[in-house]
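Following: one structure in structure tokens, then a few remarks.
Left out: one protein chain. Kept in place: all the others.
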Amino acid sequence: MLVAAACTLLVALVGLYVLTPLFREPKGNLDVELLAETELDRLLNRKAVIYSNIKDLEFEYKMGRLSDADYGRLGAGYKAEAALVLQKLDQLGAEKNVDEQIEKEISVRRGKLSSAPPSQSAPGFASCPSCGSATVPGKKFCADCGQRLA
Amino acid sequence: MSEFGNFCLLLAFCLGLYALLASVLGAVQKQHRIVRSAERAALAACGSIALALSSLVYLLVTSDFSVSHVASASNRALPVYYKIAALWGAHDGSLLLWVFVTSIFSGIVIYQNRFRYRDMMPYVVAVLMVNLSFFLCLNLFLSNPFNQLVQANADGTLQKFIPQDGRGLNPLLQYWAMVIHPPILYLGFIGFVVPFAFAFAALVTKQLGDSWIRTIRRWTLVPWMFLGAGLILGGKWAYVEMGWGGYWGWDPVENASLMPWLTGTAFLHSVIVQERKGMLKVWNVFLIMITYLLGVFGTFITRSGVINSVHAFADSSLGPFFLYYMSAVFFVSMYLIIDRLPYLKSERPLDSVLSRESAFLFNNLVLLVACFAVFWGTMFPVLSEWVQGQKMTVGPPFFNNVNIPIGLFLLFLTGVGPLFAWRKTSVESLKKAFFWPVIFSVPFCAALMIAGMRDFYAVVSFTLCVFVLITVVREFYKGASVRAKNTGESFLSAIVNLTLKNKRRYGGYIVHVAIVVIFVGLTGNAFNKEVQQKLSKGESMHIGRYMLRMVDYREADTPNYQLAEVKLEAYKDGKLIRTMTPEKRLYKAGDQQTTTEVELYSTPKEDLYVVFSGVANGGKGYEIHAFVNPLVFWVWFGAAIMVFGTLVTLLPDRKGAFVTPQLSFSEAAGIGETLRIK
Partner (left out) sequence: MVLRLLAGRSASFGRPHRAAPTFAPGSVSRGMRMKLRARILLYIVIVLGTPLSSAPETADLEKQYREAAAQLVCQCGGCREQLTVCGMQNCHSATPMRAEIREKLQAGMTVEKIVDGFVARIGKQVLAAPTLKGFDLTAWIMPIVMFALGLIVVSWIVVRMARPAAAAEASAPVIVDPRVERELKDFEEES
């Protein structure tokens, strides 16, 4: 009897805990495309990796593990690679103020989650030529309709 | 209580299945609330399993023998802590512990990432829940610890049956290292499910950049550390409880836990190459899958009874299920890997053949071959019976002959790897790098030969140990002097700061030192001595520098067991060092098993290991088996260094550009979302 009561109570508690999100959380879509790692993320991360590689190279050189020639050549190679990444970031036009970018990103999401009409996209953002919803810089496709973006 | 426990287990199973379905549904429909609900269900499953575990502990502590697990693994006379340890004294309870550990891991991961990686998490949850539900299913329907004992009446009806006392915990398990060994090993075995889940999710969502690698860095190190510690604790237990003078017998179960450790080690190395160079992506995904599968395979071996083993819980009904599960995981993952090959392309080429990157590749190769050799030897009896219908034994002579050379080659690579620079090393700088290690190790090798050491492997091993040690010391020395020069710190604080600044590299080097120390201990095996002799009171025996003189014999009784012990005076070079009392115990519960209690006199140089084998010649002689095992101490000490080194690597990162990634859009969006919800 006691066991049965305990079990029932447990099921009730667990059920409440598990099922509340279904009703209490907003019905908004989980926009995987928007949440995914962006090109900007990738480039910033790549840059950090290259820089730490260069730092490491300098350290190993100071430890005497590399010849002068190797150090010079490898270092120049890395720096060229970093420069290339910087160029790409420039092309994205997003590198200068990441914080601002994130702020915008959030406001876009908010706008979307509150199921505002697609035309009311956040200011300062490009919109999709097909459906008119806001697009994220660096994205190849529109998050809403899948239209290929320039 | 047992009904309640059983119910909790069933509830957890339902929750696991619900979480699995809901997370996939949520991901497919992109419905965030469904994913949330799935995550909550997973957490609730953890709680439910914890309740089930607590009720089994309660049953054990209160000695409720109507439950079959309690009746078969515990008895009244057992001290309370062994009653709790009896949880993993039989296969059904140990499976529950396994499930519990799995659920804890899953729960932590899900909670930790509740705002992060929202795109990947549904699939992570799904993989974790597949894993959990599978083991829960076995635990519920095939090997349930809450089963009640029943007795058949004469008319065929069944009736509840409560025995007077339990059969008792296997006396071999009544030892401290054994009490903590299974949970620690489990933490290691099953922990690899987390990196596997992330790899799988990365494959599904096609996000094969750096983020999944970053997340699982710690999640790979933690199980790796536990697995290593578990292996050595198991060795310690075997050494003290088995009484045959050794700690590693290439038993299938030992092999099963060694294999994921080897592939895990390979993964830890090659993942660095991926992080730095964006290379080896396919290989890493494959490695982590294999590591996870080998963990499951380890469980399979211990539980299925396919292979005869000292501590395999023979319960063959589980076998096929493990096989289905493992093949399903294997084929689905392989399909995904092949399907996502375009996303797994290397980002950069290899700069040079002579580089750290290629050294890592060869290290991976050797680790994998070692793993294969162990696997092959373990499975060969099964294969042989299948192919030639002939029963076979593949024992220590095979494993030692095959794995000692491989192990030494690995040790060699441990020393050589750090001498290569990343990207490219010129032959010139290699010559310079090899100079000091060789200068030290070659004369050392010669000295060993002159001192009369003739065992080939032992000489090679000790020489390599010196070689590796010198390279690691130089790594610290040179690093610290460069840093001291750059920053003006004192040399000592430069060493500390150097390590703290690049915890992974220098923590890794500490682990390398640990490996060297362990190898020193293992090599001691080549010089083991043993003497078996019959003594009467007053007589003595000699072994190496030691003399044992028999003083007394007595029998005694405790609630748990009866014992017979001999009292021996141990002399070293003629000086009394201590009195040793090796015991023979006869446990009262269950099968009335006898065990030997070894007496150890342990020094860094050697262990004197004394076993009382029994009474001979009608009570006139006492059979003493004495061993002198050189350098065993260093195996345990090395394990401690290994744990320390791993902990250094695991220290929380200081804020830095590389170590803490910038808040990515996905994270920001996750936070933004929670803000909105509130």
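Going by the order they are written in, the chains are A and B; count residues from 1 in each one.
To be clear about the criterion, contacts are C-beta pairs under 8 Å (C-beta built on N, C-alpha and C of every residue); 3 or more make two chains touch, one makes a residue touch a chain.
What you are looking at is a predicted structure, and each value in this text was computed from that prediction instead of being measured.
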item	value
Residue touching the undisplayed chain, where the options are A:A4, A:A69, A:L84 or A:C145	A:L84
Residue, one of B:V35, B:A71, B:I110 or B:I495, that touches the chain absent here	B:A71
Of B:K160, B:K391 or B:K575, the residue in touch with the unshown chain	B:K391
Which of B:L59, B:L87, B:I110 or B:L173 contacts the chain that the document leaves out	B:L173
On chain A, residues whose C-beta touches the chain left out of the figure	47-48, 51-52, 54-55, 73, 76-77, 79-80, 82-84, 86-87
Residues in chain B touching the chain absent from view	68, 71-73, 89-91, 149-151, 161, 163-165, 167, 170, 172-173, 242-244, 246, 249, 279, 308-315, 346, 349-353, 358, 361-362, 364-366, 368-369, 372-373, 376-377, 380, 384, 387-388, 390-398, 401-402, 406, 501, 532-534, 555, 557, 562, 564, 584, 586, 588-596, 613-619, 623, 655-659
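We take it that only the chains that are shown with their structure count from here on.
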item	value
Whole-Å gap between the CA centroids of chain A and chain B	36
Touching residues on chain B, where the partner in the complex is chain A	1, 3-4, 7-8, 11, 15, 18, 26-27, 30-37, 40-41, 44, 47-48, 51, 118-119, 205, 207, 209-211, 275-276, 278, 347, 351, 419, 421-426, 428-429, 432-433, 478-479, 482, 486, 657-658, 661-666, 668-673, 675-677
Residue ranges of chain A touching chain B (in the complex, touch as defined)	3, 6-7, 10-11, 14, 17-32, 34-38, 40-42, 44-46, 48-49, 51-53, 56-57, 59-60, 62-67, 69-70, 74, 77, 98, 102, 105-106, 109-110, 113-114, 136
